[in-house]
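Selected chains only, in their assembly positions.
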Amino acid sequence: MGGLVYGYITNFFTYETTKSVVVKSWSVGIINRIVQLLIIAYFVGWVFIHEKAYQVTDTGIESAVMTKVKGFGYHHNRVMDVADYVFPPQGAGVFCIMTKLIVTENQFQGKCAEYFVHLSTFSTFHLAFFLSLSLTTGVITGVCLKSSNETKGQCEIEGWCPAENDKVKVEPMLDVKNFTIFIKNSIRFPLFNVTRGNIPPTMTSHEIKNCVYHPKTNPFCPIFHLGDVLSYTGQDVTDLGGEIGINIEWKCNLDLNIEYCIPKYSFTRLDAPFAKNSISKGYNFRFAKYFKTENGTEFRTLHKVHAIRFDVMVTGKAGKFDTIPTLINLVAAFTSVGLGSVLCDVILLNFMKGAEQYKAKKFEEVNVFSVIALPGSLLSLKTAMKSSGDSGAISLSASDQAL
Amino acid sequence: MGGLVYGYITNFFTYETTKSVVVKSWSVGIINRIVQLLIIAYFVGWVFIHEKAYQVTDTGIESAVMTKVKGFGYHHNRVMDVADYVFPPQGAGVFCIMTKLIVTENQFQGKCAEYFVHLSTFSTFHLAFFLSLSLTTGVITGVCLKSSNETKGQCEIEGWCPAENDKVKVEPMLDVKNFTIFIKNSIRFPLFNVTRGNIPPTMTSHEIKNCVYHPKTNPFCPIFHLGDVLSYTGQDVTDLGGEIGINIEWKCNLDLNIEYCIPKYSFTRLDAPFAKNSISKGYNFRFAKYFKTENGTEFRTLHKVHAIRFDVMVTGKAGKFDTIPTLINLVAAFTSVGLGSVLCDVILLNFMKGAEQYKAKKFEEVNVFSVIALPGSLLSLKTAMKSSGDSGAISLSASDQAL
């Protein structure tokens, strides 16, 4: 009984290791080591050093953006300040700076001539067509106005009158190029609970107020000269407006000092993918200011605003050493080194002189096919074993069993 | 000395490969190949082809959305245009389209009767209760107004007067169903630096202006008919307003032609998770237009706006071939194929006829337990080795070598 338990224990505390064949051959040995070297170099150089496969990464960056525009512009014989030309005023991450304003003053609800459509005759077909396109500035009543002078053949619309004429020529407010944009961006990587801001703590209040961003000389200044931003994107969008993306990229290796976790700014034209389509050039929107006459009738001033829209987009990736990816990649590396021997085996067993000898050494055979092929015929050879290329071995071992 | 170096070098350029036992048996052989086939099929079919484990994926999509609504609606005997019913006007990715407006005109600061609360008696308890709920339209002064007619037992409030009565019955602006929404969405996958827009470059300006999105017949048209969008979500939210999500999904396999990287639109009701709670039906907000009387007193018109809020949400995933995931998965695949032999070993060594013979062939024993068990007793057998069941094999193979 005690012997049985002892037997189990001794069986448990055994150590099993593979039996290896060591081939002492220059050619195979050198090929083997070169293959191993290449695999190790790939893993060390590319997987671990370049791709940082030992890190766990966090791409779910949390970001808050605050913006503030400064500058004055002349437009329509007025001095425009921030309260006039920035939409919305709260300083969000997406904001618009007006470049051109088409104002239609004193609109009242009523019926009037449409500016857009100039036709000598007007049919139901046209009516349906214009309605479908929503090209008018109000609801078409179906009445055709035929005044003698310039407004020949216009449609009558119901809505805010007089109708907007947005074909009028207005000079853009070129002063926008002198405006500055201050961007405050604070981010957090929730996985690592790391918080960073886009203004280096070493910058003094005076430095921040007086600097202007430049990709080479002043890459951490949070104040951007609008003219510069436009030139970085290679666009002049002051006439019709446009959409500019200000990308703040945070690529942080948290294994290094946190001070190296810094923002990188880049500027793109967001409507670039639509360059091939000839539609919707520029960027514009309409808004109205509402007023009341003395007797309480509401009227409005309609503004068609051509603007540059800025989207501050924050992307980020942080990596930090972690045992799980490290271990998985290490195991992959070790196993890959082992897989190199597959190649060497193919060479050794097929293309080398003495391949048959290697085969004989590497493989031992246990042949039971005969049993299935000839069932019952040779009971004494029930499990005929053959250590291929060493036939005698088997006969002895068989007799050994027979004892 | 030179011989020693030569010895080191020859020792280094050796090739070590595992010694294998080849079992020629129909049953084990077939089981082995079937298990291997299943593992390979799983890896090729599921891991590589279906799950694209050979790709590195980027989910940190960068997106900019621009929207433009078109259409006219009649409400409160007025024609409403975009400047009247879209909030905010800038055409952001999140915007509201008014469906119903409850207007409280000419509010001045002062004291007046509360519309909401109709009580015959008024106590401090009620005061605290209403204050805590913030259900009133102003600060309750504590004075109880007891007028003879319909405004019996109302509280007096201080604030903008007259108080808002949002229980008034207003017909929703059903024209919203005929409005159209134009969505321009440009995205970028920062990892691969791939930029795409939601309008196919092959669409002409004329096609874009005249198309209407339809999931089957026109899936790439960027113009959405509002009534269709509502019907896709199975909701009629024109009365109380609601929140609709327009999801643009970019699933891009960048190993294929970039032209296959196209958006897929879907529409959901965002307040669906709150369906079980009977609170906050619909969607509404309040805003005010401010006016001044001739003598400079400010007054306002309060608007309670029931609106449909649209959230254009962009999600995306791009995959591209990369050596690291490919290699790690390939190694996992190869190793898994190898692990299949564990199963076969269990069968071979336990359930097959002649299992003892296999064991004898597979395992060679080195027994040092006796040494520990009987220390010093048998010094000559210090490391008693036993080439289990095939002792003869070695001597023979040795003699084989000697030939």
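Letters are used for the chains, namely A and B, taken in the order the chains are written, and counting of residues starts over at 1 for each.
Going forward, contacts are C-beta pairs under 8 Å (C-beta built on N, C-alpha and C of every residue); 3 or more make two chains touch, one makes a residue touch a chain.
Since we're looking at a predicted model, the values are computed, not measured.
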Here 2 chains sit in place, yet the whole complex recorded in the file consists of a number of copies equal to 3
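Basically, only the chains that are shown with their structure count from here on.
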So, in the complex, the side of chain B touching chain A is made of residues 10, 12-27, 59-60, 62-64, 66, 68, 70-72, 74, 78-79, 81-84, 88-92, 105-106, 180, 182, 184, 186, 188, 190, 195-197, 199, 201, 203-205, 208-210, 289, 291, 294, 301, 323-324, 327-328, 331-332, 334-335, 353-354, 357-358, 360-361, 363-364, 369, 389-394, 396-397, 399-400
Residue numbers of chain A touching chain B in their complex, please. 10, 16, 18-26, 28-33, 46-47, 51, 53, 59, 61, 87-88, 94, 96, 109, 132-134, 137-139, 158-160, 243, 245, 247, 249, 268, 270-274, 276-280, 283, 285-288, 290-292, 294, 296, 298, 300, 302-303, 307, 309, 311, 313, 315, 317, 328-329, 332, 335-336, 339, 341, 344-345, 348, 361-369, 372, 382-383, 385, 387-390, 392-394, 396-397, 399-401
